[in-house]
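Only one protein chain is missing; all other protein chains are in place.
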Amino acid sequence: MSAELTRDDVAKVARLARLTLSDAELDLFTEQLRGILDHAEDIAALNLEGVEATAHPFGLTNVVRADEVRQSLSRDEVLAAAPDAREGRFAVPRILGEAP
Amino acid sequence: MALPDGWEMVIGLEVHTELKTATKLFCGCANMFGDEPNTNICPVCLGLPGALPVLNERAVELAMALGFALHCTVAPSTFHRKNYFYPDMPKDFQISQYDLPINSNGYLDLPDGSRVGIERAHLEEDTGKSTHLGGSGRLQGADRSLIDYNRSGVPLVEIVSAPDIRSAAQARAYAAELRGILIATGASDGRMEEGSMRMDANVSVRKSGAPYGTRCEIKNLNSLRSLVRAIEYEALRQVELLEDGGVVRQETRHWDENLGETSTLRVKEEAEDYRYFREPDLVDLAPSDEWQSRVRAALPPMPAERRTTLAAKLSDPTEQQLDAVTLAVDLDLDAYVLFAYAKGVEMPLALNRATNELAASEVGVVNLSPENFAETLLMEQRGELSATQAKTVLSDILANGGEPKAVAAAKGFEQLSEDSLVATVTGLIEAHADEWGRYRDGDDKLAQFFIGQVMKATKGQANGKAVIEILVQRRAGS
Partner (left out) sequence: MTSAISIAREVASGATSAEAQLEKSLEAIAARNDELNVFLYLDEEGARAQARAVDEKVRAGEPVGPLAGVPIALKDNLCQRGVPTTCSSRILEGWRPPYSATVVERVLAAGAVAVGKTNLDEFAMGSSTETSAFGPTRNPLDPSRVPGGSSGGSAAAVAAQMTTISLGSDTGGSIRQPAALCGLVGMKPTYGLVSRYGLIAFSSSLDQIGPFAANVADAALLLEVIAGHDPKDSTSLPEPSPSLLAHVNDGVAGKRVGVVRELIEGADDEVVAAVNAAVAVLRDAGAEIVELSIPETRLGLSAYYLLAPAEASSNLARFDGVRYGLRVDAEDVTAMNEATRTLGFGAEVKRRIMLGTYALSAGYYDAYYGQALKVRTQMIHAFREAYQKVDFLIGATTPSVAFKFGEKSDNPMAMYLSDVFTIPTNLAGEAAVSVPFGHGASGLPIGVQLLGPGRSEAMLFAGARVLEVAEGR
């Protein structure tokens, strides 16, 4: 399956991940990711029909907290690390489209 | 509005409601609308590296309550990450529920007797809010956007209906009924203008009986009015497109309230790849039977049941009275009506005053207790206040508070004593011997003449019924 991983696939994934790759990086990553996925063929090829997926090693359930207000950060602390803050808000360059 | 002959709308609604909790879904920051920007923020809701979410127990309970009210199956559920980049989302993923939502497979019965299926009602977190600088203050054309994360992490329930709705009016009724349920369960304040209830509509059209057509999702429906207008516009647009031989593209469309139009926002050619996977920082949610029973037991009656309760107190109700019943429940005034009824007020009177005077109050009913409502109406019913006086007393108490008797006294609505009313009527009979004679001979219409005279003489303080009683007694005794 991973032999099918193409340079276009890698370019598409880079867009999804918001990374710009140079042509050289595209080539390198395509080759390296293929290598890793080839190694992963050992599990991709397994028949695990009926085996449950484990997202968590221990079966904790219903971990909740009481609906009680806790101290928030001060606005200065919130904005302290902001690359650009204006009018008490985080400023960003224009947004191209609405949220999906 | 109706579509051209042979066409039918198919509508499904997605309603996002903010839950009325004290804190956010995954952290202890206040869930508060309208505070100074970026003041209800902590490492968790700002998505700082290393911060971890912990689920709000109350949010789970409100979601379950909503599930029960919508006849859903409340089942073990999990949280997923929905991955996409957007600046109002601090982690660049949204924690939501995916293949295992807390509530699924329910329904909502509407006042007209129709039933709309509920596919799911799941928990998720809200995003922050952007304001746009430059341009016209809208997203398009802005130079820069500013982000306030106060809303980030506020608990939401997304309620997804089945595509069972067949008209804009039915969509409106669904949204209104759902809003009533949100308020009744305490899940939400249902304030659309503050964004605590937001709607998207999936609209398609088809020839009656044909398979479903391609649907468009309409966003930005912030009121029942825009819901209706947008659906009607969109359905007609699709029918015209199809009748002209065109095809409907699956897309997301934006409703412009000022233009009264929908327009393309995004074409769904390539489905968004959200890379959903289980949120590893949260554990499964599997409410025990005991927890579920506790939530179910605390559930107050829902609007449909409350309407039935009210309507049952009316004998042979008119269409108008049934509308008043719906309105009384919508406005959360049915408890006042029922209280007054229990105290001996006649149902039509209680319903009438509730859906008119109480409904008109700009400050709500905080100043008027159910006791004082009943007392005012009893005074009216006993003839101690005229209808006009009773309305004035109610309006005054609604605005300023106070006890009915004291307010009536302060207004000079001192009830005429029985004796003085008799004396007044006696005097008028003597002054209008001709009219009295005709009344005595059986012309009942003249009772109105005497009532009018008495009202004039007493500046409206007399009770019409009491006047008639005196007239009847005098006629019988003469």
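Read from first to last, the chains carry the letters A and B; within each, the first residue is number 1.
FYI, a contact is a pair of C-beta atoms (placed from the backbone, for glycine too) under 8 Å apart; a residue touches a chain by one contact, two chains touch by 3 or more.
These numbers come from a predicted model, not from an experiment.
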{"item": "Residue of B:F68, B:F93, B:W255 or B:F373 in touch with the missing chain, whole complex considered", "value": "B:F93"}
{"item": "Of B:T39, B:N83 or B:T376, the residue in touch with the unshown chain", "value": "B:N83"}
{"item": "Interface with the unshown chain - residue positions in chain B", "value": "43, 46-55, 81, 83, 85, 87, 90-93, 145, 147, 271, 273, 275-277, 280-283"}
{"item": "Touching residues (missing chain, whole complex) on chain A", "value": "1, 5, 9-10, 13-14, 16-21, 25, 29, 32-33, 35-37, 39-44, 46, 48, 51-58, 60, 63, 65, 73, 77-78, 80-84, 90, 92-96"}
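Operating definition for what follows: only the chains that are shown with their structure count from here on.
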{"item": "Of all residues in chain B, those that touch chain A in their complex", "value": "21-23, 27-30, 36-43, 46, 54-60, 76, 78, 84-89, 127, 130-132, 139, 142-149, 219, 254, 265-266, 272-273, 275, 278, 280, 282-288, 291"}
{"item": "Chain A to chain B touching residues, read off their complex", "value": "16, 18, 55-56, 59-73, 75, 78-79, 86-95, 97-100"}
